[in-house]
Structures are given as C-alpha cells and as structure tokens.
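Note that one protein chain of the assembly has been removed; the remaining protein chains are unaltered in position.
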Amino acid sequence: MKKLVKNNFFVLILVLVIVMAVMSGMSDYFLTADYLLNATRFISETSMIGLGMTLVILTGGIDLSVGSMMALSSVCLGLTCQAGIPAGLAAAVSLLVGIAGGALNGYAVCKMNLPALIVTLATMGLFRGIALGISGGSAIPIPKSLYFLGQGSIGPLPVQLVITTTAYIVIAFFIYKSNFGIYLKGIGYNEEVAVFSGIKVTWNKVKAYMLSGFFAAFLGILFTCRVSSAKADYGSNYEMDAITIAVFGGASLAGGKVSFAGSYIAAVIIVLIRLGLTTAAIQTEIQSVIIGLILILAVAFNNFVASKKKIEI
Amino acid sequence: MYKNRKAIKALLVFYVVILGVMIVKAPAFFSFENAIDILLNTSTTAIAALGMLCVLLVGDIDVSVGAVLAACCTMTGILAKAQLPLAAVIMGAVAVGALLGLINGVVVTVLKLDAIVATLGLLSIYRGLLIIITKGSWINGLPENVLKIGQGRWLNIPIPVYITVVVALIMWFILNHTEWGRNFYAVGSNQDSARLSGINVRLTRIAAFVVCGVLVGAAAVIYTTRFGGIQSNTGKGWEMTLISSAVVGGASTIGGEGDVSGVFLGALLVSALGTLLVFFGVDALWEQAVQGLIIFISVASYAVDFKKLKLRLSGGGEKE
Amino acid sequence: MKKHVKKVVSVLTVAVMLLSLAACGKSDGGSSSDNGGDSKDKVKIVVMPKVVGIDYYNAVQKGVDKASEELSDVAEITWQGPTEATVDKQIEMLETIIPTKPDVICIAANDPAAIQPTLEKAQEAGIKVVSWDADANVRDIFVNLVDYTVFGNAVIDSLASQIGEEGDIAIITTTFTATNQVLWIEAIEARIAEKYPNIKIVDTREAGEDTQKANTLASDLMKSYPELKGIIALGAPNLPGAVNAVVSAGKTGEVIVAGNSTPNTMKPYLEDGSIRDVQLWSAPDHGYLSVYTAYQLATEGLEEGKAFTAGDMGEFTPEKDEISMSIGLPLVEFTKDNVGDYDF
Partner (left out) sequence: MTEQSFALKTKDVYKSFGGNHVLKGIDFELYEGEVQALLGINGAGKSTLIKIISGALGQDRGEVVIGGQTTKNLTPSKAQALGIATIYQETSLYPKLSVLENLFVGKRMKKRGLLDWKGMEEVSKEIFKRLGVDINPYEKMENLGKASAQLVEIAKALTINAKILIMDEPTSSLSKQETERLFEIVRMLKAEGTSIIYISHRMEEIFQITDRVTVMRDGKIIGTKKTKEATTEWITRSMLGKEVNNSLEKSRRHVGEILLDVQNLSSGNLFRNISFQVHRGEIVVLSGLVGAGRTEVMRAVFGIDGFDSGKIFFKGAPVKRHTWDVIKQGIVMVPEDRGRQGLVKEISAAENMVMAALPEISRMGIRNRDKEKEYVEAQVKGLLLNPPAAGLDGGAYSGGNQQKIVIGKWLNTHPELLILDEPTCGVDVGAKMEIYKLIVSLAEEGKGILIVSSDIEETEMIADRIVIMRQGMIAGELSGEADKNAILGLALAGKEE
C-alpha cells in the first residue's frame, strides 16, 4: 500500500473522486448503477489498450501500432469466422496474429536496434493496411456465439470488466512477483547494466512487445464482439489514448517507472470524463479541449510531485 | 558538421531500386510533368518536415503539427477573405504558427513534460478550440491574388517548388552556419553539457518549436492557396507523415542527428509513395499496407551495416 | 503534512478549472434550446451526425437548428456527434446517452451492423430510433438522403452524358470502409453493367476526406491512364481536389469530373465551367426533415402510407422498406444557374 501511495495513486484517486462529483453534478444519470456498469465496458476496453502500452513503456519503448493491431485482430476474427472456423479457434488465431505482430515490433526494436517510435510508426501503417487489404474495407459479421464476450455479463458485471481487471491484476501481480518484472524495470532504467547482469535483454523486451500485441489483439476481439462485426477502421488513435493513460497513471516515457494501478485508474478517469461530458450534452470539441488540459495538468502535477520527492530524500 | 551519410546512402539505394522498377513497369512515370507534380505535392510536407527536423534535433517531438496546420490554414483563409495584401496574409499565417509553436515549446520546457505527451494534449486542445472558433465551417472562395502562390507558375515550374527550395536552402544555412542552428544539434546531443557550455537550453528548445510552427505556417499558406479552400479538419494524422519523412531521411528521434538533404529526400519518398503505387498499379485496397511496408523497410535498412555489406560483397570472409 | 496540503490544493485547482470549463461548455454547447419551461414535458430528441466539425454537417445543423427553434416550446433537441467518423466513438456516445432516456435518437450510423446492438438496447429502453443520412439495421424509420441507387445513377448518368457513354473512368472515394461510399460505388457499377457497356472503371482509390490527396490522386490517375475520360470523385472535400487537378493539367473538357460536394465549395468551379453539375441534396432540409420526423414519431406516431407535415417542407409519406419504413429527400443537381440559391 505504501508503494501505491508513492506512485501518485492517492492523487489519482482524489482526481477520480472529484471527477465523479463534478459529473454527477452535471447530470442526474451519472451516479446510477446502470450508467456506471455500462461505462465499465468502455473503461475496460480503454484500460486494456493501456495495459500493453504500460508494459512497453516499462522497458523504455513505445508501441504506436496498438490501434492498428486491434483492427487487424478484429478483421482476422471476422474472416476466420466467415471461413467457417469455430469461434474459439478463430479467436485464438487473432491472438496469435497479435503476438506475431508484437514479435515483429520487438524484433525490429531489439535485434535491429531501431528506435521503437519509428518501428511502431511504420508497423502502425502496415498493420492497418493489411487489415484493410484482407477485409476489403467492409464490415464482416461475426457469429452470435461470440456476442457474449462483448455484450454479456458475468453476474451483474460486464464481461470486459471481468477480463480486463483480471488481466491487470495478473500482469501487475506478475510484474511484482516475478523475475520478468524486475528484469523489465532494470532494462527500462539501464539496459546496459541489464546486459552485464546476464539478463536476456532482447528476449524480455520482445516479450513485452508481444504482450502489447496480445492485449491489442484481445481488445480487438472484445470490441468486435461488442459491436458484432469486424472492420478495418477500428481503434484509430487508440495509441494516443494508451500513451495518455500510461503517462497519466504515472509512467515515465524514459522507461523503468510505471504504475499498473495508476494506469487503470487513469483509464477510469479519462473515460468517465468523456462519457460524463457526453451525457451532459457537452459538445465533443469542448470535450477534447478539456481532456487535453487535464492530460497536461495532470502530468505536470505528477512531475511536480515527483521532483519535490527527489529533493526531500 | 558530421553528416549522417548512412541514412542518405540507404535512401539513395532505395531510390535507385524504386526508379529501376518503375522504368521497367511504368515508363510513363518518367515525364517532366510528373516530376514537377511530385515536387509540387512534396512541397508542403517537405517544408513542414524541416520544421519537425528542428524539434527532433533538440531531442523533442511535436505531434500537434496537424492542428497547427489547420489553425494556420484557417488564418490564411480569414485574412485572404478580408482582402488583405498577400504579405499580410503570409505574415498572419506564419505568426499563428509561431505563436502555437511558442506555446508548445513553453509548455514542454517550463512544465518539464515529455514532448510527446505535452503536444498530444495540446493537439487535442488546438483541434477543439479551432472547431469552436470556426464552428467547423469551411472557408471557400479565396481571392485571386493569394491563389497565385499555390497555383501560379514561373518558367513552367510551380511557385511552391521555388518556395520549397528557398526554405530548404535557408534551413540548410541556419542549421550549418549559424550559432542557433548548431545549438539545436548540441542540445539534442547532450543537454547537460550544452547547459555547461553556456547554451540556454530552454530557449533553444523553445526556438526549435517556434521554427517548426513558422515552417508549418509557411506550408499552410501553400496548402490553402493550392485549392482555395480550407476544411477545419485539415491535417489530421499529418504528424505521422512529417515524423516519417524526417525519420526516413535519417533524423534521430532522440536528438542531435539529421540534416536538410536527408529530410528532403525522406519527404520526397513519403509523399511520392502514393503516386508510385498508382503508377505501379498496386491494388488500392493494399495501398496502405504497401506504404507501411516500404517505410518499414526503408527504416530497417539503416540497421544494415554498409561497411560489412561491402566487405561481404567484395570477396568477404576476410575475418576468418 | 505540508506536502499533502499542497497536493490537495493543486488537485482542487485542477478540479475548479475543469468545472468552470465544463460549465461554460454547457452554456454555449449545442443547439439545445433550454429557454425556460419544464423540460420534462418536452419531447427530447438527440440528433447524431457521423462526425462533427466538418462543413457538410454544419449545413445539416442549420436545418436542425431551424426546426429546433420552431419546435422550441414542445421539444428539446440536442445535436451531438463524435469528432472522428468512426462507429466505435458513435457507439460510446450513444451508450452514454441512452441512460438519459431521450424520446428519440436520430442517428447517421457510421456502420449499420456495428451499431445494431446499441440501437436494440435503445429500443428496449423505450427510445424510438430514427436513422438518417446513413441507414442502420435497427430503426423505426429511415429519413434517407436520396436513395443510394438513385444517387449513384445520377452521378454516372451525368458523367456518361458528358463523355459520350464510352471510355475509361476512375473513381476517387473517401474510404473503402464508409458504407454510403460502398453503396454508391455498387450502384455506379451496376448502372454501368446495365446501361453503359462501353464505359470501364479502370481504378478505384481512396483519398480519405483530403483535398490534397484527391488532387494528387486525380493527377496521378490521368498520367497513369492517359486514355482516361472521366473521374468520379465522391466525398465533399475530394471533388474540388479532382477538379483542380484536371484544370491545372489543362485537361478541362478532355477529362470530365463528376461527383458530390457542397455548393459553396463548388461554386467557383461551376461558374467557370470546369465542372458541369454537382449531385447532392439540400443538407439543411435533411436536418430539418429528420427533426420533424422524429417529433412526429414521438408524439403522434408514424404509419406507412399515412402522410405527415414536416414544417414548411410540406407533406411526406412513409413507405415500407425491408426493415421498417422510410422517407426520402429529392435529389438536387447544382449547376452554375442554381448554385447561388444555396448557402452551405
């Protein structure tokens, strides 16, 4: 718990409470169970794209291809289902595509020593291009059996919420408890030390990119199942959302420092602001100004707190 | 004055390969008119990519350029519609670019934010404000005197091509022969020692953002006057085009590396890709994928060690 | 302790800024007409375009505003849409609007299939659904622009008559993922197969909604296919780009351009003869009609074959279609003679 507070978690929770208060003041519908439960579908999706990004940022990299990968996974799911492959297998194919795409990113970044920003900028175009090419651009319906993943509930909780929260807990737990976590942290802060410590730097970094691809693909599946058809234009600009969430949650783009709990709460805050403003009938362009301001202020504030802390030590 | 010859070499090899393929597959590609058209289409990208180069040189990045372009275009349109003289229109557009660049630079350096995060937030703010201010309406029907910039020709070569060449020369001059230009490189290469060498690091970084804004403003004038109309959503996703151009041209995203000739070649490749693919007859559905692949390959080719390759080609295996 | 105080103060500052921004946003946001009265008695209608911040939907909004003013005593109308024309953003917005229980949602769907579950949910919640502009699979009524086939036919007919019903043509579309574009292109292809055996579509490319890209594409296409006789440019920003390319290549009259765009954009080109006619409909009328249809649906209900009065646009009669029923707008062809009559 001490660690969480240190990661600006406290500040994020406070911001969340304030956002909730402001939003419920603006709209009577906001603080209802129905509304919030429904909102968790979007929160879950946004936070899932942030999960992969947080992992990659932990290694000191960045992955701009997540939005495109989400579209590619969606289209793969649609096409394989259309070809008569059973739904479960089709989903597995999509996830494999995600892992393969992540491996490509990871290979180019780690083995060829190219900057992550550039590599994933290129694959961002490549993945979406492939999605467009194989789908022909039109929407592909998916079988009804898959709808549960996107539209169903487990008890009162939407499926996405359960899946994403589980994913966060598993990853955060894993990063905290496993060698992989400290390896990624070491690599993120100082890659050369990691090399000299006998850590399999390339492999661990590639794993982070593969996980990022995996979660992007997973989101592609969940999203496709929610909207019941696959299409190549899903997930545009999601990479920006993902970066926003990770950084807002306390990650440093220089690597080594991230917070999974922070990313999760950041996703909740950002999505609730967006949804709340829509419900309150605030125009989208004003929303974008507000969200931009909040991003800058929040990150500036995080930095401010962090720098204060450094001097105190 | 160290030049990143490697990127330029890789790009030139790339050009030779592409042109070789084109000669076989689509000889119609090689016409004076087409060459001019390609240069014309490159003009806005090349000018603004040089601005992006400055920001990359100091080790920052600006993803708000698309929104800045839209703002500058709008200013161009408004001033032109007000029947102001050409010089005033240009000044206005460039001033808006400079102002937004200044805001970017100040937010990044004073609040000490990652440039990518800060300009991402500002992108969202600029876009929103722009729609609020213009109510999303388009500006049409610009007067003839300003359209001359985008549509006019001199000696059968479009004016924007001249502007691009002049801007490139000026930027080459600034980056290689002035104190400020070299300071961009120094700050991007090692910020701490730049500070110890007495360079005002913050001011230099802000200056890079302002230069970027100014050049985007200049690009906006051409962009607006070529078609005489401005959409409020102009420049969406443009940041990716500019970053690709600069990076394909050998600029480093962590600063200190990159030059004008490389970025110009990069911009040329990135903006000519569409044309290439049309001539090549690539299925339009796959166009985006092929473009992504080509950019990927051109960037990946920097990882190839040319010295080693040469060694291997010329008999190789000496090492054993 | 001191540190915590500082934190709290800063957070509160951010919150206050947020609040004030949101508040000022609300006061001038949208065309919601909250000029007094008990809003509970009013019919609440949400009109959602595919995207906000582009000229075309601004024109539509003018019609919505007009209807909204006329109905201000009996209805509360909100205009809300995403800043990107993608279905996921639209779904997210709808999902957050449904809990506010409006009476009618008017939606220009970015994708008919993807938005289906959301619209079903709205209907279950007792909300009536009107689709407009672009159809959805679930709705009570569709306020069509102009029937896709009618429109596609009009565009190709215009082009065919100018090129003598033969030769190579190319199409510049916005994106391959946009439904209306897909249906228009299908209609054009069908019409060619049926009526114009000597016309051949040599290439179809996407330019997004980007005038420069359309311009580049058009000039590339002309060079790549020297025999090209015509270009169909679909999408309001694309048509001027294509026309401009033909003009600057000095091929006015040799290469004919046809397509859809807004009258203000195309006025100079229509007037100097670079293009003969532009197909569209009256965008403000479309918004106006959609609101009146929604209001009628919420108050007295609509039945097929039974006419209703849509403000000053006169009477419209819903007709049965494969999902429910629909009404349609008349096609408008802008030429240099009538382009001055429209302002959007």
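Descriptive notes on the structure:
Residue numbering begins at 1 within each chain, and the chains themselves are lettered A, B and C in the order written.
As a working rule, contacts are C-beta pairs under 8 Å (C-beta built on N, C-alpha and C of every residue); 3 or more make two chains touch, one makes a residue touch a chain.
Because the structure is a prediction, the values reported are computed rather than measured.
Shown chains touched by the hidden one, complex as a whole: A, B.
In the complete complex, the residue from A:Lys185, A:Lys205 or A:Lys231 that touches the missing chain is A:Lys185. When the full complex is taken into account, the listed residue touching the unshown chain is B:Arg182, out of B:Lys81, B:Arg153 or B:Arg182.
In the full complex, the hidden chain is touched by chain B at residues 1-2, 176-179, 182-183, 185-186, 188-190, 192-199, 252, 255-257, 319-320. By the touch criterion stated above, the residues of chain A touching the omitted chain are 177-183, 185-186, 189-190, 192-200, 256-257, 311-313.
Heads up, the rule we're going with is that only the chains that are shown with their structure count from here on.
Taken pairwise by the contact criterion, the protein chains are fully connected, each one touching every other. Between the Cα centres of chain A and chain B there is a gap of 29 Å. Residue positions 52-53, 83, 176 of chain C are each in touch with at least two other chains.
For chain B, residues that reach two or more other chains under the stated contact definition are 127, 131, 136, 285, 287. Residues 52-55, 57-58, 83, 176, 203-206, 209, 211-213, 215-217, 219-221, 223-224, 226, 237, 240-241, 244, 248-249, 262, 264-265, 267-268 of chain C touch chain B in their complex.
By the touch criterion given at the top, residues 26, 28-29, 31, 33-34, 37, 41, 44, 127, 131, 135-138, 140-141, 151, 223, 226-229, 231-233, 274-275, 278-279, 281, 284-285, 287 of chain B touch chain C in their complex. Looking at the complex, you find that chain A touches chain C at residues 10-11, 14-15, 18-19, 22, 26-27, 29, 32, 34-35, 38-39, 41-42, 132, 136-139, 141, 147, 151, 223, 226-229, 231-237, 274-290, 293-294, 297-298, 301, 304-305, 308.
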